[in-house]
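With one protein chain held back, the other chains of the complex are shown just where they sit.
== chain A ==
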Amino acid sequence: MTDRNPRFDSGEELLAVRDLTVTFPTADGDVQAVRGVDYVLRRGEVLGIVGESGSGKSVSSLAVMGLLPKSARIQGSITFQGEELLGLSERKLMSVRGKKIAMIFQDPMTSLNPVYKVGFQLEEAILAHNDIPKEQARKRAVELLEIVGIPFPAKRIDQFPHEFSGGMRQRVVIAIAMANNPDVIIADEPTTALDVTVQAQVLESLRTAQQETGAAMVLITHDLGVVAGQADRVLVMYAGKPVEIGTVDDIYYNPRMPYTLGLLGSLPRLDADRAERLTPIQGTPPSLLSLPPGCPFMPRCPLAKDRCAEEEPELLVTDTTDHSAACHYSALLAGKQADEVFSHTAEDAAMPESYGAEIAGVTGEVSAAAVEVPKPNTKGVS
């Protein structure tokens, strides 16, 4: 691939997550939110993690940050530059969190403290990890605001979060995340709460932040459009498991897991013709409380066979070494389009003939003689 970003090809491994499982005990039983996540993040690369709500994409990154509630049972291994983070004491973890690994949360309305000025919150992040005078921290804070594209940073620094718009607040959060030149930035749905034109601004700031600090980034999102433009590699999650990982081009042009293919087929696209019908994935994701054996996607999968109900497929390498998929029949998907695998239905939405016929008659009358205002709907009123 010629247009592939070469930055990370020989990059060192910064963050390695191995066989991570997270279980939350609840009154109804154990919820297996994450069931074996594996990935490696190399210096300078952007890894996109995509999945629908409840797929475990946020929980797996909160585990990396050590931010899960105490009740969560975490197993596996998370190493940062060779150092194991799981089981690290809070004090030790604090020297990594915010300095080496920084996080950007989804909602800029709640991730800033409303009672402190923006400048104070930026300085706090800088001073937590650097023994420098306050004036210097303030100077750095102004600089950071400028980098993320906030106009009049010297003036804005003395304002409170409520004086900033949503997009501006998210940029402040980005500035805080890059305050200590982290090696890894984890961005959890950073633009989901924002309007599209503001999203474009924030994604630009995020790019700048990543380039300025040279950090690797984990970009968690449900928006396949955002990932296409930002990520070098993509990890697709379903029911707590990675089901496909590969370069962004492999995932979008040669998906080998029916779920990925289905997701791409169900997206309305701005560059597609109106007449093209979407191919939804039927059914809903399984409950993480009681996962049946076998492939979790089996009930929704058009390719499912007996084997899928018995044996959960492992994430195995496909025809290129850096592209893996978790499907027994991934080889069958080579070169397939979404509409060859999934149907165009509106989910068992069978049209009863009687209803349609009745209404068709009504609307026919309307368009023919709108002035008369026919009232066929009053049928049945005494």
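Here is the rule we go by: contacts are C-beta pairs under 8 Å (C-beta built on N, C-alpha and C of every residue); 3 or more make two chains touch, one makes a residue touch a chain; residues count from 1.
The rule is short, and it goes like this: contacts and distances are computed from a predicted model.
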What is the missing chain called in its UniProt entry, if the choices are "Monovalent cation/H+ antiporter subunit A", "ATP-binding cassette domain-containing protein", "DGPFAETKE family protein" or "Peptide O-xylosyltransferase"? "ATP-binding cassette domain-containing protein"
Can you work out which residue in A:Leu67, A:Leu267 or A:Leu291 touches the chain that's missing from view? A:Leu267
May I ask which residue of A:Ala102, A:Met168 or A:Met217 touches the chain that does not appear here? A:Met168
In the full complex, which of A:Arg18, A:Lys99 or A:His222 touches the chain missing from this view? A:His222
Touching the missing chain, which residues of chain A? 3, 52-53, 151, 165, 167-168, 195-201, 204, 222-229, 248-249, 252-253, 262-272, 274, 276-282, 284, 344-352, 354-356, 358-360, 362-364, 366-367, 370-371, 373, 377, 380-382
